[in-house]
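For this view, one protein chain was removed and the others were kept in their places.
As written, the chain order gives the labels A, B and C, with residue 1 at the start of each chain.
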Amino acid sequence: MEVNELLIWARGPAFNMALAIFVFGMLLRLFEIISLGRKSDLSAARDSGLSGGLRTIFSRSLPRKTVFAREPLRILNGYILHIGLFVVIFFYRPHIELLGLDLAGLSSSVIDAVTVITILSLFAALLMRLYSPVLQHISTVGDYLAWLITLLPLITGYMAYHHLMLDYTQMLAYHILSVELLLVLAPFTKLTHMFSFVLARWYQGYLAGRRGVES
Amino acid sequence: MSSLDRIAVNLIDEGHSEMVRSILSEVVSLLERWVKKGEPGQLDLKSLPLSAADSQLLEKALGRGEVTVSMDVMGNSQMIETAFSGVWYVIHRDDQDQVIVKQIEVVDIPAIIFPQPSEVLSALGRLKLEVDKIHNN
Amino acid sequence: MSKPSIKKGIDFIKAQIDAPVASFFSSCVHCGLCAEACLFYTESGDPKYTPINKVEPMRRIWEQEYTMLGKLKSALGLTKPVDEETFKKWETMVYDGCSLCGRCSVVCPVGNDISGMVRKIREGFAAAGYAPPDLIGATQRAVEIGSPMGVKLPAVKAQLRHLEEDTGLKVTLDEKGAEYMVLLSSMEIMNFPEYLEAIARIMKQAGKTWTIASTAFEATNSGIQIGVSDLAKVIVSRIVDAAEELGVKTVISPECGHAYTAVRWEGPNLIGRPYKFEVKHILEVLDEFTKAGLIRTEGMEESRLTYHDPCQIARKGGIVEEPRRLLNQIASNFVEMSDAGAMNWCCSGGGGVSANERAEEIKLTAFNRKKSQLDALKVDTLVTACANCRLTLEEGLEHNGMDIPVVGLTEMVAEHLVEEESVS
Partner (left out) sequence: MSQLKRNNSQISETFVDHLEQHGVSRRGFLKFCSSMAAALALPTGSADVMAEALSAAKRPTVIWLSFQECTGCTESITRSHTPTIENLIFDFISLDYHHTLQVAAGHQAEEARDMAMKDAYGKYLLIVDGSIPTKDGGVYSTIAGRTNLSMLEEAAAGAAAVISVGTCAAYGGLPMAKPNPTGAVAVTDIVKDKPVMNIPGCPPIGLVMTSAIAHFLTFARLPDMDELGRPKAFYGDSIHDRCYRRTFYDQGLFAKAFDDEGARKGWCLYELGCKGPTTHNACATMKWNEGTSFPIESGHPCLGCSEPNFWDAGSFYEALSVPQGRVGETVLKAAAVGVGVGVAAAALNRSNKSAAVEGRETMTVEDLKKES
């Protein structure tokens, strides 16, 4: 397939297919989760489960001092990675166009720097996974797969922008295809956490809220 | 002139002065080569995405020398010596006055200025004829 | 009635998996931060104690039973089965290596209630026949005798008699219409009778009527610890039946962590209906009495002391401010441990660990966390509000040759109680 055809395919049919699988997969996962139900809690509530659930959805974004003190690098790296991804996905003008959002966007040089930082952060995460005994113990093939499919769009995007290795058109096609790979696999890897974390935090926050405990 | 002129055009010079810097250092190395090895050099300016501001900056940096040669051959051409001997601006225009070549040449005198021996030879013939004509009259 | 089996264990775990559990496993990114919150990992350095790893069998069952992808992977032979080997391997992680302290649940960035899942997975391990023998014994005694330590009613009666002899305070068993029904833990009956005296004096001072139910004096619930809801229900039902029979307004959970969780939070869900009475922890009651001016204290403990938050009471029970208000009234040199309050480190003996002889070694290893906390603080006295914590702490301190007395907060309050002659 000639590169322009590849790009057209990536921007058109492939994107639609990938998006369809993403939407389908995420909904399926959601139904699979919700369908298992939750017994209503009959104990007398000390406080509101609702406000606890809502609070925890946000409060869990901040680390506990005690764990931060033990693993500051892992936690900081987590922030860098997530904020980096958020910035490059939502604040790069071409991406804003794609998402049809109404955001101001950042200059390409800022996005460029953030991309590099995010890529480095992913490699830092990989090193931690490879060398920490705990992470070694609990890591699965899925973890490395998720790492790879998160890295690819960043690398290809960076290389396309800087015309590294391949012609821009070709690299742009690969960039879009790598994003599509991410979309296709996200519902079937741990990347589901991009949505399910809200549920998880809600459920625990609800429980904690009823008991009137910090969460 | 037309409504197009009302469209504001901002010339941005920051950022692209980088380009002017690299052109100038290229000229330095060309001139070095000319001095040391006697090899002439050229630098095509037309294929570089120079903004108007960049061009101005470059012209300012190179300055004006003592010699300017103007040539009328299928449109105007100008060979302008810069403030640095051996470094020339060469600008060829077509008969529509459009710039078709704009380059920096590093050489004592751009070759195009010199006449061809054959042309000098034919000139000699033509000149003799001309003189004969006068004498005969 | 059937013998324990792997299939039964798996089915029990299947029955335990609900939407929250599914959302937790869907969200886990294997960041490993839960390990840093777990004293069994931090003190042993053994990564198998990483909390999320303790529930791996449950994750497998969830994936294979409740996700399309898991079913597909199983069909292709890509999933790891949960078999006898799995149960054997995980038994010690699920029971010996987890005190259900809940620190992991609080630090998980995606909000996974990991300790809640350990509580659930124990249902399957118990059903499969992979529960520690000591916990089985304790549960059997709790169900058959009425107390995990085998304490019977005569022992309670004997304690009440001693109390009356020593202080002249009389406690009537099964007094209908009393405002409060007081529960005790076996350990309080056997090891810390001071508690009963403290209650009696405080209640008298506050002018409240209270009683102990002869059929339900025991607050602890081994069914919760071993993870057998059916038996936990049997045990908690005794309390509910007695309290409703006597028509008390409030049941007071004693200085015992898991008893509070069992009676306060799990109980209504085990019996399938809300209670007709309130459940309060003794510290809540003391705090209320103080606030209402029903009791007053005098004098100050001058020794340097600190308070150990029992996990089930503070982090999982929400009782954090009450003990501090009480302590500040009676202690002039009260210092806080690092991570005090909702993030306090477990004593290492919760969740059935202290009752599990087999877990002695890992428990003492995990205790090093508390030891270093105390070493840094250099206190003369350690106050707590859980008899199980108290026993674990005493043992741990003794093991490490540390001479710090451990005191129950209720007793300490009683010691400073201003006892006015009753008007009557």
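Operating definition for what follows: contacts are C-beta pairs under 8 Å (C-beta built on N, C-alpha and C of every residue); 3 or more make two chains touch, one makes a residue touch a chain.
For clarity, every value in this text was computed on a predicted model and none was experimentally measured.
*Asks:* Tell me the shown chains the invisible chain touches, ordered by label.
*Replies:* The undisplayed chain, in the complete complex, is in contact with A, B, C.
*Asks:* Would you mind spotting which of B:V67, B:A83 or B:A111 touches the chain that isn't drawn?
*Replies:* B:A111
*Asks:* Kindly state which of the options A:V67, A:V87 or A:L106 is in contact with the chain not pictured.
*Replies:* A:L106
*Asks:* With the missing chain put back, one of C:I212, C:V228 or C:V248 would touch it. Which one?
*Replies:* That would be C:V228, which touches the missing chain.
*Asks:* Tell me, which residues in chain A touch the chain that this view leaves out?
*Replies:* Residues of chain A in touch with the missing chain: 2, 4-5, 7-8, 11-13, 15-16, 19-28, 30-32, 34-37, 93-95, 97-98, 105-111, 163, 168-169, 172.
*Asks:* With the missing chain put back, which residues of chain B would touch it? List them for me.
*Replies:* 7-10, 12, 15-16, 40-42, 44, 46-49, 51, 71, 73-75, 77, 90, 92, 94-96, 98-101, 103, 111-112, 115-116, 118-119
*Asks:* Write the list of chain C residues that the hidden chain touches.
*Replies:* These residues of chain C touch the chain that is not shown: 1-4, 8, 11-12, 14-15, 17, 65-66, 68, 126-127, 129, 131, 136, 139-140, 143-144, 226, 228-231.
Note that only the chains that are shown with their structure count from here on.
*Asks:* Answer with line, ring, star, complete or other to describe the graph linking chains that touch.
*Replies:* other
*Asks:* Measuring centre to centre, with centres taken as mean CA positions, what chain is farthest from chain A?
*Replies:* Computed centres place B farthest from chain A.
*Asks:* In terms of CA centres, which chain lies closest to the overall middle?
*Replies:* It is chain A that sits nearest the middle.
*Asks:* When the C-alpha atoms of chain B and chain C are each averaged to a single point, how far apart are the two points in Å?
*Replies:* Each chain's C-alpha centroid was found; their separation is 92 Å.
*Asks:* What whole-number Å value describes the gap between the mean CA coordinates of chain A and chain B?
*Replies:* 57
*Asks:* What are the residues of chain B that contact at least two other chains?
*Replies:* Not one residue of chain B touches more than one other chain, so the list is empty.
*Asks:* Going by the contact rule already set, what residues in chain A reach two or more other chains?
*Replies:* none
*Asks:* Can you check the complex and tell me which residues of chain C touch chain A?
*Replies:* Spelled out, the residues of chain C in touch with chain A are 17-24, 26-33, 35-37, 41-42, 45, 47-48, 50, 52-53, 66-69, 105-113, 116, 264-269, 272-275, 278-279, 314-318, 320, 338-339, 341-343.
*Asks:* Spell out the part of chain A that touches chain C in their complex, as residue ranges.
*Replies:* 28-29, 32-39, 41-44, 46-47, 56-57, 60-61, 63-67, 70-71, 74-75, 78, 129, 132-140, 143, 146, 188, 190, 192-193, 196-197, 199-205, 207, 211-215
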